[in-house]
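Every protein chain except one is present and positioned as in the full complex.
Chain lettering (A and B) follows the sequence in which the chains are written, and residue indices restart at 1 in each chain.
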Amino acid sequence: MQLIACPWCGPREEVEFSYGGQAHVPYPDDPGALSDEEWAHYVFFRANPKGRFAERWKHSAGCRRWFNAIRDTATYRFERVYRLDDPKPVIP
Amino acid sequence: MAELLRTHPLEGWSTRVERLPDTVRITVEPYVAMVDVRLGAVPAEASAALGVDLPTTPNTWVPAGTGRAVWFGPDEWLLTSTTEAPEELEARVRAAVVPLGGSATDVSAQRIGLRLTGARVRDVLAKGCSIDLHPRVFGRGSSAQTTLGQAGVVLLALSDAGDDHGVLVRSSLAGYLADWLLDAALEFTTTPAS
């Protein structure tokens, strides 16, 4: 049972959180201006790296706040959590 | 005008709850008015209007009049009152926070409160709560939204000795949680015949 550090509530057991997929995938400014392919990329396509990955998490059973995290998909280790209004850290 | 009959979700548990020993005492605290307050980063301005400094430290609560103000999130609190009617509390708080861009919603019946007192309460809670409830970590004024057993709860530390806790639980899950607590307390309630 991993601990995930909610930026607000601190470390809690992973079962209190839910996963939100890749972070920093903004809703397009004008979906109508996108080609079908571009739109499909927004709707369906997400990165799936081995290693560090910027993802969205939510402290569902706690403060219900979304936040972002850099997590290593190979080790599951959370290297960093940051708030939604923090800039995306540079992933080495 | 005839008073409209009130009921709460744990009426059927009163007998069993009353049989608990002093080491694990459960008191049902129904009919408390509660309002969910949402407000951006302006609690200082709000204090005067609300009559309480909303706590900005995560996972804490402070007394607020006859009730409490509980941190729920960076822009969210639960305000409770044992003297006002739900609609009165909502109206008062809305009047205070709406001008500040906030909102307030009556959630009095969303949850029901239980108060757990006694030397064994921490042992009972530890059977289903993964956060550290040691009084050094979770002393009076601490709060947490977490799970107890399989129910989402709001836990409030009401003493510095770890022997007095408030638990707020969804009304629909109150029966489950009461059963869960009674079952967890069983080993402290009876002694073997021999």
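Note that a residue touches a chain if its C-beta (ideal position, glycine included) is under 8 Å from a C-beta of that chain, and two chains touch if they have at least 3 such contacts.
Keep in mind that, in the parts below, contacts and distances are computed from a predicted model.
Enquirer: Among "TRAP transporter small permease protein", "Multifunctional fusion protein", "Protein-export membrane protein SecF" or "Sarcosine oxidase subunit alpha", go ahead and choose the protein name stored in UniProt for the chain not displayed.
Expert: Missing chain, UniProt protein name: "Sarcosine oxidase subunit alpha".
Enquirer: Among B:Asn59, B:Thr80 or B:Ser108, single out the residue that touches the unshown chain.
Expert: From the options B:Asn59, B:Thr80 or B:Ser108, the contact with the absent chain belongs to B:Ser108.
Enquirer: Residues on subunit B that touch the omitted chain in the whole complex?
Expert: 1-9, 11-12, 30-31, 36, 38, 75-76, 86-87, 98, 101-111, 123, 126-130, 132, 134, 137, 149-151, 170-173, 175-176, 179-180, 183-184, 186-187, 189-190, 192, 194
Enquirer: For subunit A, which residues touch the unseen chain?
Expert: 1-3, 11, 18, 20, 26-27, 30-32, 34, 36, 39-40, 42-44, 56, 58, 60, 64-66, 76, 84-85
In this text, only the chains that are shown with their structure count from here on.
Enquirer: Taking each chain's centre as the mean position of its Cα atoms, how many Å separate subunit A from subunit B?
Expert: 31
Enquirer: Within the complex, which stretch of subunit A touches subunit B?
Expert: 1, 8-10, 12-13, 15-16, 61-65
Enquirer: Spell out the part of subunit B that touches subunit A in their complex, as residue ranges.
Expert: 58-59, 72-74, 76, 130-131, 144-147, 152
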